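The structure under discussion appears below in the form of structure tokens.
The other protein chains are all here in position, but one chain of the complex has been omitted.
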Amino acid sequence: MTTDIRSGAVAGKPREALDAVTIRFAGDSGDGMQLTGTQFTSTSAVVGNDIATLPDFPAEIRAPAGSLPGVSGFQLHFSSRDIRTPGDEPDVLVAMNPAALKVNIGDLLEGGMVIVDTDAFTKGNLAKAGYDHNPLDSGELSRYRVFPVNLTTLNANALAETTLSKKERDRCRNLFALGLLYWLFDRPMEKTVRWIQDKFGKRPEVADANLRALRAGFNYADTVELFTTHYTVDRARLEPGTYRSITGNEATALGFIAAAHRAGKTLFYGSYPITPASDILHELSMHKEFGVKTFQAEDEIAAMGSAIGAAFGGAIALTGTSGPGLALKSEAIGLAVMTELPVVIVDVQRGGPSTGLPTKTEQADLLQAFFGRNGECPVPVVAPATPADCFSMALEAVRIATTYMTPVLYLSDGYLANGTEPWRFPTTESLPDLRVEHWTRAEGFMPYLRDQRTLARPWALPGTPGLEHRIGGLEKADITGNVCYDPDNHHHMVSLRAEKVARVAESLPPLEVFGPPTGRVLVVGWGGTHGAITSAVERLREEGLSVSSVHLRYLNPFQKELGEVLGGFDKVLVPEINLGQLRFLLRARYLVDALGYNRVRGKPLKIHELAGHIRSLV
Amino acid sequence: MTTDIRSGAVAGKPREALDAVTIRFAGDSGDGMQLTGTQFTSTSAVVGNDIATLPDFPAEIRAPAGSLPGVSGFQLHFSSRDIRTPGDEPDVLVAMNPAALKVNIGDLLEGGMVIVDTDAFTKGNLAKAGYDHNPLDSGELSRYRVFPVNLTTLNANALAETTLSKKERDRCRNLFALGLLYWLFDRPMEKTVRWIQDKFGKRPEVADANLRALRAGFNYADTVELFTTHYTVDRARLEPGTYRSITGNEATALGFIAAAHRAGKTLFYGSYPITPASDILHELSMHKEFGVKTFQAEDEIAAMGSAIGAAFGGAIALTGTSGPGLALKSEAIGLAVMTELPVVIVDVQRGGPSTGLPTKTEQADLLQAFFGRNGECPVPVVAPATPADCFSMALEAVRIATTYMTPVLYLSDGYLANGTEPWRFPTTESLPDLRVEHWTRAEGFMPYLRDQRTLARPWALPGTPGLEHRIGGLEKADITGNVCYDPDNHHHMVSLRAEKVARVAESLPPLEVFGPPTGRVLVVGWGGTHGAITSAVERLREEGLSVSSVHLRYLNPFQKELGEVLGGFDKVLVPEINLGQLRFLLRARYLVDALGYNRVRGKPLKIHELAGHIRSLV
Amino acid sequence: MGMNTDVGGGTATREAPASLSRKDFVSDQEVRWCPGCGDYAILAQVQRVMPTLGIPRENIVFISGIGCSSRFPYYMNTYGFHSIHGRAATLATGLKCARPELSVWVVTGDGDGLSIGGNHLIHALRRNVDLKILLFNNRIYGLTKGQYSPTSEFGKKTKSTPLGSIDYPINPVQVALAAEATFVARSFDRDLNHLAHIVERAAAHKGSAFVEIYQNCNIFNDHAFEHFTEKDVRDDRTVYLEHGKPLVFGRGGDKGIRLRGLHPEVVALGDGGSTEELLVHDERARDASLAYLLSHLDYPEYPIPLGVFRAIQRPTLETMMQTQVDQAVQKGGPRDLDALLRGRETWTVDA
Partner (left out) sequence: MGMNTDVGGGTATREAPASLSRKDFVSDQEVRWCPGCGDYAILAQVQRVMPTLGIPRENIVFISGIGCSSRFPYYMNTYGFHSIHGRAATLATGLKCARPELSVWVVTGDGDGLSIGGNHLIHALRRNVDLKILLFNNRIYGLTKGQYSPTSEFGKKTKSTPLGSIDYPINPVQVALAAEATFVARSFDRDLNHLAHIVERAAAHKGSAFVEIYQNCNIFNDHAFEHFTEKDVRDDRTVYLEHGKPLVFGRGGDKGIRLRGLHPEVVALGDGGSTEELLVHDERARDASLAYLLSHLDYPEYPIPLGVFRAIQRPTLETMMQTQVDQAVQKGGPRDLDALLRGRETWTVDA
């Protein structure tokens, strides 16, 4: 069994088994690359591979056809082993035009395969991609194995008999390419065949054309001696169970629907569209049958305000945004802190500062989540580690918010939001019971009474006779909740709000260390870098190095064990897609000389680069 | 020479010299306490005392007369020594009604003097103040020296011959009280006499009545054997020179006017009113003769936006607000960071979180200033240490902003804003030259070129032929400033913006240590706690203890010497009016186990409490 | 009642006890406006109207922003929320969407509602959220001690405009009409019965109701309205709008308003003039042109209109939102969370 596709260059053997393959499909926004990638993914999932994917959307809506900014990519990692990321570097690049080649070739593994549609390498297209020559002829691709296919022509020929227009026929090019790859990686076509039949059921001639293109691609590869080898990737030894594939944004939406369901409550989502958070709004607005109410507000401040109002009314109240929107919400989040209402604020982080790189991922809102408000204004912060984990952390966010009567910040990121992984989805009854009790007795009611354990104040809802009361943003007297300017009361309340958030730690699961609990290097991560960090650490441990990792899904407060765990290692390394924000928090809190590994490139960390860096520390 | 007014209880001596006295005037909002205090202050300044004052405004505009929320206070510390705060605890309380007594008596030094207007202790007023008895009769004031004066009656009698209505006569009560105190502390009346004549010049009968009241109070004290002693407080050995008294907000306004003047530029101030920052707007809008343009925007976001626009146009651009407003500005501050434009953002901190305690002071926006924006978004942060220092730091803020082409955060607070101190104001020519050079050559112009030393980009102004260019919030390509999605460029620019702010340290004055550069305890402070900290440290050093302090006026970046200074002491204590924000920064940066002293009471720290705490550490 | 019973306190549909009185709406908090402030009169009228509405007290919520006016909720013995500057309408919208059965009131000021909060006001109105919005217009920033506001007169000298304001003021009624608010009215703090009547009308309206209330701030902007609110001049300088009635005003009804094209003219009645040619008020006109035209009338050229400018019916946001949910529930059948989690496509890994 080989583990590297490059060895496929050794010809002769018709079928070769690989551990894992990373393919990147790239083409114009209009070329259907997302769709091609998704089909390959589903098929790979069904044959039992472990999978992880990452789309790379262009920043423009529809940049001019053939231009560099118009390139759309989809990367897919499938494997017979347990994998955690969409892969550092593609083994295979499918480039539908010169721009796609130019944008992506730099990422390809040396010796990797490039499949290009030579028909698209016209003078015009070359110029649009900024080439003054044809890279297919110049020898500059000699470090790769290039497979030139006159794909447009072949596809057009295959569809010659259909009634479709030329434009419509050309739109099927992507399925021709998919067929090629299905042959190359020995995948069954049934899933895609069914999908085409479903999708174009109403337009049989289009369905037919797509099916023809798919089969033509497959047959072409089978017939023509283009590829000397084809490859198999065995099924992975995943935990038994039923799986689906899910993106982080979908998992976030489903997690909050599930949380509201388990709380027996209406889910209210007030939001203002912003990349990469908008899909949560789209997803939730399709599930009104679960009693979900979605409200597209006039801006982020209004979205936050509406969520506070809904929380006051007793709903499971949620608002979602990305970095710039979180900045706008900050004043109103302070109001939720002062009024101690349970609102979850989702921030799907993207490249910053300012408008930054809206379609790229980053982890640079952590300190904003902690400190981006006036006054002493603490809120619990949680962060999912993988796309599917978004589901679990949504439930956790709601649990913390309603148990402790506090706003909670939920930090996702662009990578998690759009990345997919297989998810062994739970059954409803296995989910935690999130029912809450509202105060209803008039006797003894005080708006700022405290639960002794959680320090939560009562959640008393309008509509309850005898509990009429007023809350607001001015400092509150302890217990009565009346406006209060007393100096000692203020100190007390400021401390109490801090203590309440600190107490959340009592309810958290113990911190799990990946690897031995003491050793040479501890790698500490949070958020969407989980896959890269864990894979790197695993790789190094396989090399026999003393490296462990912890991945923090609870950022404020930290789990109680963290201090001790940090103390068990000679060195602590904190890889982040920012300039060292978690590192900063750890240093201040634990006075540990944590080192940073920081790559702020709008992209996930690369396993092998990170592993190399850790290796240098051991 | 006695140093404590309590010893005045030893009778007999007609005149006793004191080092320092703290008086608090307290009465209804309508009783003219601010005015009385200001007069006493000016007179004390003129006789050569060092002074420091602090008003304590009621939270309500005009709460019902006689009510507790309606009490307005003014505290004044005057001394023959160098003083730095308005005093921990008043030695003398002047209480014009029962509410004023109730609100303030707890702060009085044991054995201190209470002068009350017995006429105001009516049933109705006692009830409004929540007394069910008369505290003057109950013995509860036995720990103080109470001087009951039927002030309203005495004043009315003195004005019997005037043509004023009863209401108008009663309005002169405060001057009767002032007269009393002028006798008690042996102050000349000329200044106040002149002031009355000036102020009521157009209404001679009112001027006359006020003068009569003042003199009547003085004569009453002189004649009646009410006070057994009167006190003198010698002139202080201040640095020779000409002084004026100034509040922090005034000094801030003047500082920015001076900065713009020294830059040869228009000062543009875009702001939205908010306590306690509004007075800066009021002050600046009165100085249009200096070319100041003030713009009351529709909200804080608009204010920030307008300042960015003005900076783009080449003005010295300023916006000012308090905590909740800073939260609102955060997204737009990020835009100024990305576009690298010089805008100064003034935050006059108040009690938080949320609306909090708008009229009270606090230091809890430091971490918001550092981190309250999406993405990696660094800005320099400066903070004046005393009311007069607001002037100097305004010049510094402008210098840093224009030299480094960056927004700068200037953190004042409610205590500095309204507190006064004597200011040996500078002459114009002694002020730094703040002229800037704008790029004007078309050749070689690139919007994101860098000055090698400061890393500043060129400030190229609209109206300059040949420099037409576009900037914005999307990530910029290095040098050209074009929109750029390149991963490595992003990492480079994120790092470069951080480095630029770090470089500001090169231009900062060396850090001064108050006391020996090494020792047992180092006290580190910032902002408006300067007076309290320095006084406490001085007191302890006089006791022979090994205590030094540093007061940080530059928070981001820190001065270069800080790390070494911290290392020279066994213990580091950080007193703050928050839960430990500077402490947090120091711990993270220097891994020093800094301890906190945190009192979040909406009030300045008390010297003796702080001193006690430090003593316990030594 | 659809999906929202789950969030109710249990008895949200209880009938109003017949015995509620004004006193039941007075909270235990000391009122802290300046003596003489117009806010007192408004509070008194709202407290007077509340018990007549037949709404259980616990179903009433007052939400405000920040400003003197925004302290209002503390004084009402109902549920209340003193939020942050300018954002009251956003909280109210969220609450009303989550709990359509509540009676939600917004109290705001000319700064709170038209400066920092102008956008939220417009969007709440255009969405026709069933909120009752009372905007206390004192043409000044009271709480921050006297800066000019968006309704302050051009040239006004205030703390922030010592040389006079150079902003043209905004007309709140006009803004509400441009947002296509379904109910728009104006009253003032000196005619208590009129004020009570307008508050009642607003309460009775199903949909966004916007009421501008001229309110005297005797500390920072005293006498702002007295040129037309004082009893002796009021009849001549104001005109009370009444649906279906001609626009008559003046002592003894001696003046009226008629249209010349689109130009309103004041005409003397009595001496020959009949009310027949006068402009007849139609608050129910679908198109707001008449209301808009009336909103321009201003003293001294015209009398100042008071009353209901517009009152039309349209489905409200929270009702439509609830309907979409109810229909989805009906159509989607019982909510099957397991099906949702499973999604469209699954595969199984065997042990």
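Here the chain labels run A, B and C in written order, and each chain numbers its own residues starting at 1.
Basically, a residue touches a chain if its C-beta (ideal position, glycine included) is under 8 Å from a C-beta of that chain, and two chains touch if they have at least 3 such contacts.
Since the model is a prediction, treat every value here as computed from it, not as a measurement.
Touch, as defined at the top, links the missing chain to these shown chains in the whole complex: A, B, C. Considering the whole complex, the residue from A:Asn210, A:Thr252 or A:Ser278 that touches the absent chain is A:Ser278. Checked against the full complex, the one of B:Gly241, B:Gly567 or B:Gly612 touching the unshown chain is B:Gly241. Only one of B:Arg215, B:His261, B:Arg450 or B:His492 touches the chain withheld from this view, namely B:His261. Summarising the interface, subunit A meets the missing chain with residues 60-65, 67, 69, 272-275, 278, 281-282, 285-286, 288, 294, 296, 298-300, 324, 354-355. Although one chain is not drawn, its touching partners on subunit C can still be listed: residues 115-119, 122-123, 126-128, 150, 163-164, 166-171, 174-175, 177-180, 259, 261-263, 285, 287-290, 292-293, 296, 314-315, 317, 320-321, 324, 327-328.
One chain is missing from the display, and on subunit B it is touched by residues 42, 45-46, 48, 235, 238-246, 254, 257-258, 261, 264-266, 268, 270, 287-293, 295, 297-299, 301-315, 317, 331-332, 334-335, 339, 425-428, 438, 440, 460-474, 482-483.
In this section, only the chains that are shown with their structure count from here on.
In whole angstrom, the spacing between the mean C-alpha positions of subunit B and subunit C is 40. Subunit A and subunit B have Cα centroids lying 47 Å from one another.
The distance from the centre of subunit A to the centre of subunit C, with each centre set as the mean of the Cα atoms, comes to 44 Å. With touch defined as above, residues shared between interfaces to two or more other chains in subunit C number as follows: 66, 82, 84.
Multi-chain contact residues of subunit A (touching two or more other chains): 331, 334-335, 339, 472-474.
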